[in-house]
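Removed: one protein chain of the complex. Kept in place: all other protein chains.
Going by the order they are written in, the chains are A, B and C; count residues from 1 in each one.
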Amino acid sequence: MENKFSNKIIPIKKMADGSALSINVIEVTGALPGPCTYIQSSVHGAEIQGNLVIYHLIDMLNKTPVNGKIILVPNANPYATIQKSGPYTQGRFNPVTGNNYNRNYTDIFSLPENQIKLTNFVSTNPDDQQLPQLFKKFISSTIDSIIEKKKPYGLSDDFFLNITLQKIASEADICLDLHTGPVACEYLYSHTNQKEEVIADFPFEFILDIPEAFAGAMDEAFFINYTHINKLLSSSNRQLLKCSSYTVELGSEEKINTKIAQEFVQKITSFLSKKNHFAEKNECTYKIKKEKKYISLQNFKTYNAPTGGHVEYFVTPGTHVQKDELLAIIYTPSNDKNGFQKIHIKALHDCWVINYQNSSTVHEGMELFQVGEDAELYLSN
Amino acid sequence: MENKFSNKIIPIKKMADGSALSINVIEVTGALPGPCTYIQSSVHGAEIQGNLVIYHLIDMLNKTPVNGKIILVPNANPYATIQKSGPYTQGRFNPVTGNNYNRNYTDIFSLPENQIKLTNFVSTNPDDQQLPQLFKKFISSTIDSIIEKKKPYGLSDDFFLNITLQKIASEADICLDLHTGPVACEYLYSHTNQKEEVIADFPFEFILDIPEAFAGAMDEAFFINYTHINKLLSSSNRQLLKCSSYTVELGSEEKINTKIAQEFVQKITSFLSKKNHFAEKNECTYKIKKEKKYISLQNFKTYNAPTGGHVEYFVTPGTHVQKDELLAIIYTPSNDKNGFQKIHIKALHDCWVINYQNSSTVHEGMELFQVGEDAELYLSN
Amino acid sequence: MENKFSNKIIPIKKMADGSALSINVIEVTGALPGPCTYIQSSVHGAEIQGNLVIYHLIDMLNKTPVNGKIILVPNANPYATIQKSGPYTQGRFNPVTGNNYNRNYTDIFSLPENQIKLTNFVSTNPDDQQLPQLFKKFISSTIDSIIEKKKPYGLSDDFFLNITLQKIASEADICLDLHTGPVACEYLYSHTNQKEEVIADFPFEFILDIPEAFAGAMDEAFFINYTHINKLLSSSNRQLLKCSSYTVELGSEEKINTKIAQEFVQKITSFLSKKNHFAEKNECTYKIKKEKKYISLQNFKTYNAPTGGHVEYFVTPGTHVQKDELLAIIYTPSNDKNGFQKIHIKALHDCWVINYQNSSTVHEGMELFQVGEDAELYLSN
Partner (left out) sequence: MENKFSNKIIPIKKMADGSALSINVIEVTGALPGPCTYIQSSVHGAEIQGNLVIYHLIDMLNKTPVNGKIILVPNANPYATIQKSGPYTQGRFNPVTGNNYNRNYTDIFSLPENQIKLTNFVSTNPDDQQLPQLFKKFISSTIDSIIEKKKPYGLSDDFFLNITLQKIASEADICLDLHTGPVACEYLYSHTNQKEEVIADFPFEFILDIPEAFAGAMDEAFFINYTHINKLLSSSNRQLLKCSSYTVELGSEEKINTKIAQEFVQKITSFLSKKNHFAEKNECTYKIKKEKKYISLQNFKTYNAPTGGHVEYFVTPGTHVQKDELLAIIYTPSNDKNGFQKIHIKALHDCWVINYQNSSTVHEGMELFQVGEDAELYLSN
């Protein structure tokens, strides 16, 4: 009853020096049927903790029979991983174009010609039983046709990486895109219709509620396909298709930590257990100890620096602060005998601190903190 | 009958070292009434030819009476101007966030609360004669209210620069945002409803037709206010308001050239003459010698590098090439005794070459060329 | 008996956008005579803890009478402070040239013409009593003559910043250049002839013994003037001149922390007390609790990454490790079913860990650790 492991190397980008960047797609297939889960990490190159999570997940899957299939893509964005300025990794955006690597995915069925194809697909496939598997293949072939059409003029690197990841993920029912914040606690981005599931099944402490809409990110690109088809199915009173899609924030960037990675493996496999990915006797039963905080996107607030200078941060991600509590002091250079002037940054409202900037040197207008206000609290499950 | 010159310094950003970045807003007011034109340059920091154009425009305005007012903001984005990597200026996107400096403008009347305000504004100002001036003030005060609302959490730098420029421009009837391409010929971005005007009055050789819609750029942020109000005015059968808004591409980046700048001054003042900005006797009568090429956005095609290597470009921006003509050769490193393999890039269709990449070293997926296919040709005016 | 405070702003660099970078030189003069100390911070732009140390030192000097004078230059390198790539500060080298900001100082008396001038200066100033003050003025005027000579061709930015700081420091007897490591403990760079002083008087735990020679850094540029003149004085059997010069490493970069800054203020003022900078009754009597570790430069070893990947660091700067202990694991991507291969980095010899890299993503050949082997241990004073 062992899992079967395989992997393939997919070329992503030939560099000017002739070297070739590629991704390693690892598939773990169980002996028994079950769902298919897609997990990628490090699309933002400095957000590397997910790579270690995948490493330890593979370790765990060497010992634990899985139902169905798990597709793993660590280091999903090799170009992002190699960008250095000083010792730091600038892995958030393409150094040539500035494009954020998590905003270039394609809403494939928003293109008029593919809307028509989708309508035809739904009407010509009346069997609700077969529809989920057929739809996955249809997503994949639609992606192929988009790539083919653009190929003669050459594919932009951002487009090609992102659509390639989308294609690999198209086989899955569940998509987990592993990221981190700057200096951050754990949190999930989850669209509003997954609320029940995420509260019940995903043992993360903080959840950000985003609209079920497309703004360029992987989690959205994954679920929006299902949103499109379900709109059509709904209007025909047919059975809707299901998927799960999350951006999973694993703490702070530019660091890896084995102990924390293993905890995240437990949390993720706990969620996958609820999706029947594991035989009952192997089921992970990770219990979150803390109340969940569910925060809607409009209550996820960013504090920007009101002036330039050096920042001392006084609060820890994951903690609660009250209105008027001191979040940070900015020492802004002053042309006088004191050298600096102190600017106090206080909480405008009660909030949970989610993350703060990963440098203490800021210009006016740079992000300082992201916080969640007016969180709904749910008992831990 | 001399013009009156004034200027004011507007602080934009306090840097971490305590230094202050600011913009210099120069106003040139004529003795006689006339339109108001807003011209900014170098929002992309490497695109500096527009700064020299403004310098020579000021020189010309020292000798030539203007009707109405011209507002000039050279070096409109000081932060973009100072970013260096090696000797080159990376001025296209915020080095911290990757945000393209010409994609952060605000569609102010798309916000629900401002839509309501605009509807009220239209209904409470029934005098069509006064409406244009009142609308300009209303844009300005709406911008103020947006800024005020965001201020407590601090304003992100990209938002603040762009909205500040929008506010300064709100007084104008005509907006010219001076940019350049990489290695490029002259061209204009003009929305589809300005077609008649741009063909008749703006002596530039190439025009790209963009939709009358908002995608974050300055020209769009300017005209979209008028699109919003005209929709309301139209539904009340009232007289529509007019504006002109262009992104003006002045050739290649990272270079300045006096002779070319003076030609652009002639071309721009020729356009402004048509807008009655100059007394007839001073009217600039620049004549374009060449046919105009009017290209719709879907025919503005980008060739991306199919592999990495060193590129030799064989065509000049502004020239026409035929299907199958050689555009470039990429010498891609090969692990053999030749060292490199030659990849030929040929034109897929007849086209006008608009620009090419400003480096001969490319990775797979980087932009090589932008070309215009199926241009409509118009006799020069 | 209060100290007198004054400051002056010295322009350093006009930027392409017209903004002006400058440094703020703060002088604190006591009522009673005493030595002169020069302290600068943040010449490497990401090494900001020293700015906070200076801020709290000023605070302390507002309450504590000083003998002599203390010259403070926080944010001594404004250009370095403002360089960002993503949120991180690349403050180590000039982004245009790559020049390390702490390697461009000038060994002013190594220039042949200035060697002659120095010889003349020594022979024409036979009064040993007056010599120290005259020598300081002579350093300053020699620097002026170097600047004047280069001025017609324009001064390179790296040269001008560094020589300007040297000139300000020329008035001092004691020079402290405040830096930090990447992720680091506290340590001092001290030249070999200061050994007795640093062991007895400077309460830092780790000391790196460097040669009394010039390699471009500030501490060297300061003491090498005295090395030059003492060579001449020695050959004439005259009394030698004294100075103290240290590079002071205050922990980790990109962070500030008030508590730690205040401890460093105590350690630095404890050293300055030994130099009779404070009246006895105010004397700081900071006691170091730990044995001092004195490490010669050839025993200060750098571990470089033997391969690329993600690093988990297992030791803390300031701690001792034994031969064969695990320092780090590199997870290097492998094109197989495991995704990564683990590479163990072990200590080659017993050593004290001084610092490690501030990113967990490394390419082959990047620095991982700096350690001190074969430290001489001295009882704390």
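Of note:
As a convention for this text, a residue touches a chain if its C-beta (ideal position, glycine included) is under 8 Å from a C-beta of that chain, and two chains touch if they have at least 3 such contacts.
Keep in mind it's a predicted model, so treat the numbers as computed, not measured.
When you scan B:Y153, B:Y286 or B:F340 for touch with the missing chain, the hit is B:F340. Touch with the chain omitted from the figure is made, among B:I71, B:L272 or B:V311, by B:V311. If you put the hidden chain back, the residue from C:N7, C:T29 or C:N100 that touches it is C:N100. Within the full complex, the residue among A:N3, A:T64, A:T81 or A:Q194 touching the omitted chain is A:T81. Residue in contact with the omitted chain (choice from B:N193, B:S236 or B:T258): B:T258.
When you scan C:T29, C:N276 or C:S334 for touch with the missing chain, the hit is C:S334. For chain B, the list of residues touching the undisplayed chain reads 5-7, 9, 22, 24, 26, 45-46, 48, 51-52, 54-55, 58, 72, 74-75, 81-82, 84-92, 182, 254-258, 310-312, 331, 333-340, 357-361, 363, 366-367.
Interface residues of chain A facing the missing partner chain: 15-22, 24, 75, 78-79, 81-82, 84-87, 89, 95-96. Those residues of chain C that touch the chain absent from the view are 13-18, 79, 92-94, 96-100, 152-160, 301-310, 332-335, 348, 361-368.
Keep in mind that, in the parts below, only the chains that are shown with their structure count from here on.
Compared with chain B, the chain whose C-alpha mean position is the greatest distance off is C.
Distance between chain centres (mean CA atoms), chain A to chain B: 35 Å. For chain C, residues that reach two or more other chains under the stated contact definition are 22, 24, 75, 81-82, 84-87, 89.
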